[in-house]
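The other protein chains are all here in position, but one chain of the complex has been omitted.
By letter and in written order, the chains are A and B; residue numbering begins at 1 in each of them.
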Amino acid sequence: MQLLHALCQIPAPSGNEANLTEYLLHYIHRSQASWRTQPTVLAGGEFQDCIILVFGQPRTAVFAHLDSIGFTVRYGRELVRIGGPAAESGYRLVGHDSQGVIECTLVVDDETGALSYNYHRNIDRGTELTFFCDFRETATTVQSCYLDNRLGVWNALRLCETLEHGIVAFSCWEEHGGGSVAYLARYIYEKYGVRQALISDITWVTEGVQPGQGVVISLRDSLIPRRSYVERIRRMAEAAGVPHQLEVEGSGGSDAKELQHGAQPWDWCFIGAPEDNVHTPHEIVDKRDIASMLALYQVLMQEL
Amino acid sequence: MQLLHALCQIPAPSGNEANLTEYLLHYIHRSQASWRTQPTVLAGGEFQDCIILVFGQPRTAVFAHLDSIGFTVRYGRELVRIGGPAAESGYRLVGHDSQGVIECTLVVDDETGALSYNYHRNIDRGTELTFFCDFRETATTVQSCYLDNRLGVWNALRLCETLEHGIVAFSCWEEHGGGSVAYLARYIYEKYGVRQALISDITWVTEGVQPGQGVVISLRDSLIPRRSYVERIRRMAEAAGVPHQLEVEGSGGSDAKELQHGAQPWDWCFIGAPEDNVHTPHEIVDKRDIASMLALYQVLMQEL
Partner (left out) sequence: MQLLHALCQIPAPSGNEANLTEYLLHYIHRSQASWRTQPTVLAGGEFQDCIILVFGQPRTAVFAHLDSIGFTVRYGRELVRIGGPAAESGYRLVGHDSQGVIECTLVVDDETGALSYNYHRNIDRGTELTFFCDFRETATTVQSCYLDNRLGVWNALRLCETLEHGIVAFSCWEEHGGGSVAYLARYIYEKYGVRQALISDITWVTEGVQPGQGVVISLRDSLIPRRSYVERIRRMAEAAGVPHQLEVEGSGGSDAKELQHGAQPWDWCFIGAPEDNVHTPHEIVDKRDIASMLALYQVLMQEL
């Protein structure tokens, strides 16, 4: 879990993922010699802060978003949200501006819900603040801010170790309206003819999805994937005996939104471990669900 | 109206249109010998569950969506909506799961509005339920669930009988956020240079649009089509003497959303019969409006 810990600590709010991108590029450079297959690495320039790894003769692409939720300093001490972070007075926030490193706390107005920060000085307008990372590991769980989606990124990186044929794409802006998957999807489809996708992301513990019961295969959220594709995946998961749960939601979204709405005919399915304390500094995931997530991705990337 | 009756009975909720697609492909195969022009049929593979028919040298494309509204079984006896169905306790719903065919009824909680079903057993998580089809025909009307948009599909199929030049495209997901017109539109534009569209769909009876007064030409809904294109269509409808009504709405949408927002410069216009009891099992349309809908499409596909 050292890799996951490292990933959780690097600030990468939507629109400013560059530091995490750089970390990943170094990690890939350092690690790939030990991977079963050497990928082509596409990054920089027209890929902005995204990364595409192409292994062998790909049939399916995995998408994992790099960015996280956070806050932007507005005027005076006001904050505006990046994505949809939970907000509770006292949450520790970190960042840096022209005067240096910042560690401050979040303040939520009880009556209006307005957000501000508590700090000994004013922070530069436009500065991004993210949750302080307090990484906690037990025998059965990991807990931290930003498991959504550093755990999805971790899953994708671990998958790379044994992947023979497939694409792994690291995207940006997922938490705040999207903006990179549209062009990644077009590039991948036009260049490699790939139009099967798996969304490596984290979902919610609910009355129907419990921690420790296995990775979640989502039958729908605010969008509905093509039934025939999801059914194929369910059958493969059952045949392989990987513990899994089925999710049915009426809200929520992922990088799949851009696949669904783009001008290429993607089939997609959201597959990820469930977490509790969603979008707080205390996101928690059961290690069994992490194990079954990786196991299922390994199966599916061979069989799809 | 036998064809329409058959179309209304086939379940095809957004994301699971495959059965209706198969029915249409058989119908087209069986019928096309009697059509004036033999179309090229594009289906399967990269077209997912959509169908494109290309007649002669096309200048204009007709879009008709295959999918319907419905419900997905969530956890326990909960239901979540597919698209925006009306909900009233007692509506008959049909579907099937691992234990067989289902016929149950909808239950709406009076206080919370929460949706569930009444049935002698639990239904598998993720099962889709659609309205039971009670098709009713009189001398002047047809009534059924899913006239929106099986009537638009029927109109497109009847149009095929005499069409010389044009494209007819059957789309998916329209009732639930869209997802196929973006790629159909790109394909059609890039392959055939076509960028004029007609949306063969069903609209609402309102204080300004009355049953029996003719097919509706929509001047706007939540989106606004290019004025010059809509004006050309109005002039053609007037010159041809086809009974029609003008609609002006501030809400509502159609497959045109994806044309408007896509990366090709489509002109589009929504043209369809008005129905009452929208999105209930009792949608009703006046036969005169069906006749003028087909007549207007026949004129426009020649003249545009």
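Brief remarks on what is shown
Here is the rule we use: contacts are C-beta pairs under 8 Å (C-beta built on N, C-alpha and C of every residue); 3 or more make two chains touch, one makes a residue touch a chain.
Worth saying up front: this structure is predicted, and the values here are computed from it rather than measured.
Residue B:265 is the one among B:113, B:241 or B:265 that touches the chain not shown.
Among the residues A:5, A:59 or A:81, only A:81 touches the chain that is left out of the figure.
Among A:179, A:212 or A:252, only A:179 touches the chain that is left out of the view.
Mapped onto chain B, the footprint of the missing chain covers residues 195, 206-208, 219-220, 222-228, 246, 248-250, 260-265, 267.
For chain A, the residues touching the chain absent from view are 14-16, 18, 46-49, 72-76, 80-82, 125-126, 128, 173, 176-180, 182-183, 185-186, 258, 262-263.
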